[in-house]
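The structure under discussion appears below in the form of structure tokens.
For this depiction, one protein chain was excluded, whereas all remaining protein chains were kept in their positions.
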Amino acid sequence: MSRSLRPLVATAIIFAIAYALAVMQFPSMFSTRVLGNFLTDNAFLGITAVGMTFVILSGGIDLSVGAVIGFTGVLIAVLISWAGWHPLTAFAMALAIAALFGGAMGMAIHYLQVPAFIVTLAGMFLARGGASVITQDSVPVNHEFYKWISEMMIRLPGGGRLSFIGLLMVAVFIIGALVAHRTKFGSYVYALGGNPTSASLMGVPVARTTIGVYMLSSMLAALSGIVFSLYTSAGYPLAAVGVELDAISAVVIGGTLLTGGYGFVLGTFIGVMLLGLVQTYIIFDGSLSSWWTKIVIGALLFLFIVLQRLIFAASTPGEKSS
Amino acid sequence: MAEAGYALEARGITKVFGLHVALDNVDFGLRPGEVHALLGENGAGKSTLIKILTGAYQPTLGQVVAEGVPVTLENPQQAQKYGIGTVYQEVNLLPNRSVAENLFLGHQPTRFGLVHRRKMEQDSRVILKRYGLDIDPASELGAHSVAVQQIVAIARAVELSGKVLILDEPTASLDRNEVERLFEIIRDLKSQGLAIVFITHFLDQVFAVADRVTILRNGKLIETRALDDMTRTDVVRLMLGKDVAFSGATAVEDARPLGDVLVEFKNYGRKRSVHPFNISIHKGEVVGVAGLLGSGRTEMARIMFGADAADEGSVTVAGKPASIARPTDAIAHGFGFCPEDRKAEGIFGDLSVRENIVIALQGKLGWFSALNRDEQMEIAGKFGEAMDIRAASLDMPIKLLSGGNQQKAILSRWLATDPDFLILDEPTRGIDVGAHAEIVRTINRLRDEGLALVVISSELDEVVAYSSRIVVMRDREMVAELNGENINPGVIVQAIANHREPAA
Partner (left out) sequence: MMRRFLSALASPQVIALVGVLLINWLLFPNFFRITWQDGRLFGSVIDVLNRGAPVAILAIGMVGVIATKGVDLSVGAVMAMAGAVAATMVVAGYPAPVAVAAALTVGLLCGLWNGFLVAVLDIQPIVATLVLMVAGRGIAQLITEGFIVTFNDPLLIFIGTGSFLGLPMAAVIAICLLILVTLLVRRTALGLFIEAVGVNRAAASLAGIRSRMLLFLVYGLSGLCAAIAGIIVAGDIRGADANNAGLWLELDAILAVVIGGTSLLGGRFSVPLAVVGAIIIQAMNTGILVSGFPPEFNLIVKAALIFLVLIIQSPMASRLVPTRLMTREGSK
């Protein structure tokens, strides 16, 4: 089995076992209702995590996504509720701003040659600050379009519902997987994460790819902000604090190497579902407190980091320097 | 010089970096269907020439001519368009991607805007077959041996370029069978009319595969000749710049009585690095180590110092068995080591000259017996003066000093620890004449003061002058230990060349 598949298989097995155990304890967890809610409740995290997968595959990190989600939520709420824009125009605006924002971060990372974490940290401050400057309160959105979207869903036998945003996340994962594994851009992202020197010698457009990756991540974060807005029908500047950590965890638990170059978009999907499972289990249990989520995620993160270290360390000595 | 039919030609290339002339009016012509070896020691200008031919550097003066047409190569991609492909020693491919993707990255066949993976893998299979590789194109490149990766790199270069193939030390990390396999491919490509530049340090390989040879030394073209009428000794002589005056000048050391044995290595070696060797070094003597680059001489120095751990054999220091698994062990026994790659392993570029000099002594003293600034100044000043380090201030970052002064500072670093045994790997390479003389003077002085030294150098005259014995390395193996009247450049050259011919 190829090395890069091993962490993915580990995740899948852990998910299967964990789910089986959870179902043994709470048989009702095996129902279309719970599965449908799985998708809906984790939609915004999943969409962000797809963008984060690209960033991490390229050897970078993006700490700004949570703030971009918050900013987008506020922006569209204000545009719709105060300025009277149609939601779709507001969405387009948010995506365009996010594209510029991500592009600027990518340019800073490439041309200033500074670590991604510090640039995206500045991006995080900027987006959070920008959202708070627009408004400090929660701005509700009451628009026909929102109602229409929330009523759009596929009913499953057994009382489950596939919501629009849940399906949107699935679509983003499918498109993300196609882009990562079946386009030249995708191969450039892996090349960059594998070895930037080789990539550049082999003719990979390093600047364009780096900028593109951060642009994609910010745009998916904005899309995730849109989903979050549809999910909560409001915009709040402090929404989605810490989502970047959940997204990074989902990506790593999904088998993507944190130093870049190895991983699968599909793995991130399983990672997101595993995080969702932990949360759902804790809710079902009732006696466990919500902080166990963080501890379990931290433990899983540690497990996978060490696992990856064991799988990759022996065979690629000195490949990476940064 | 305008000989017709060159696939690639360099005319009167001069390349200047700052004040340093890396290439001085060098001509180089490459014919289709030949394997042309490019030889020279480190700093001879090989890699600069290669970088100019592949567009990584632009020449200061002179022209690159591809198939008779002068061209300007801005970058490697442009060189690729003119049919020039390069394979580096460190395989510059992506171990994390599939073999097929490595062959096609940037040029993948697409269908409906998506990469047509099946076609890419089918095409890869066809290409790989031509190179005698029957591997799954979908498999990860990193899962294959370096040799296979090297062949994939060659395949990519040839497929994308197709006229000129530059192989920059492709065999450095291959074993004998793998090298033979690579050679078959090279011969095959040659018969297809490709022009191939082959860079290596292994003379056997030059004679096995190359048709002509160009030798550079100190940035100058020494000779371009067909190999048919050359012997190994001729080549080594040209490379090392010894129009070896076989003066029979043996070392003066014969007269001097040697001290006791200080360090003795018995069957000391490390797998895949250097074959076991036996050396004993006496107090008050210099043992010279000669050998071409890649002969295992640096590896030998590294395991002596514990920078790499030896996995067989034993070492005794002053008669007592010792265990040297890491540099701190070696330092505790009074060893010191000046590495070959001054910039990467020697200096601390951002730290001051003073700190660079005291660091090893401080390391020996430990965390809590810190030398204060005045003591540091005194030590650095004392050794700096003794070595004649030219720095505006001992507090300036060492990276601003010239190479020669950096080297003196590293030597001072070890002298400050009051060592018994020093290992110097190419201490005089790439430094100016004044610093060179100073370092040779210091080696002589230290020997006379009773230190034991091992000095690796390709400056044969120099080694002969200060060594009492000379160890010759070839193919990661110690092949000879010369002493007495055997110490003359001619014998050394022959030992390096592995060619016993009468010293004419």
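Points worth noting:
For reference, chains read A and B in written order, and residue numbers begin at 1 within each chain.
In the analysis below, a contact is a pair of C-beta atoms (placed from the backbone, for glycine too) under 8 Å apart; a residue touches a chain by one contact, two chains touch by 3 or more.
As the structure is a prediction and not an experimental result, all values here were calculated from the model.
Per the touch definition above, the residue from B:Leu61, B:Ala309 or B:Leu365 contacting the chain not shown is B:Leu365.
Only one residue in the set B:Glu345, B:Asp388 or B:Asp475 touches the chain that does not appear here, and it is B:Glu345.
For the options B:Val197, B:Ala307 or B:Val471, the residue in contact with the chain missing from this view is B:Ala307.
Although one chain is not displayed, its contacts with chain A can still be listed: residues 61, 108, 111-115, 117-119, 121-126, 128-130, 132-133, 136, 237, 245, 248-249, 258-259, 289-299, 301-302, 305-306, 309, 313.
The set of chain B residues touching the chain not shown comprises 305, 307, 326-328, 331, 337, 339, 344-351, 355, 359-360, 362-371, 392, 396, 400-401, 413.
Keep this in mind: only the chains that are shown with their structure count from here on.
Mean C-alpha positions place chain A and chain B at a centre distance of 47 Å. Residues 2-4, 178, 182-184, 186-188, 190-191, 193-195, 197-199, 201-204, 261-262, 315-316, 319 of chain A touch chain B in their complex. Interface residues of chain B, counted against chain A in their complex, comprise 76-77, 80, 88, 92-97, 101, 105-106, 108, 110, 113-115, 117, 139-140, 142-143, 156.
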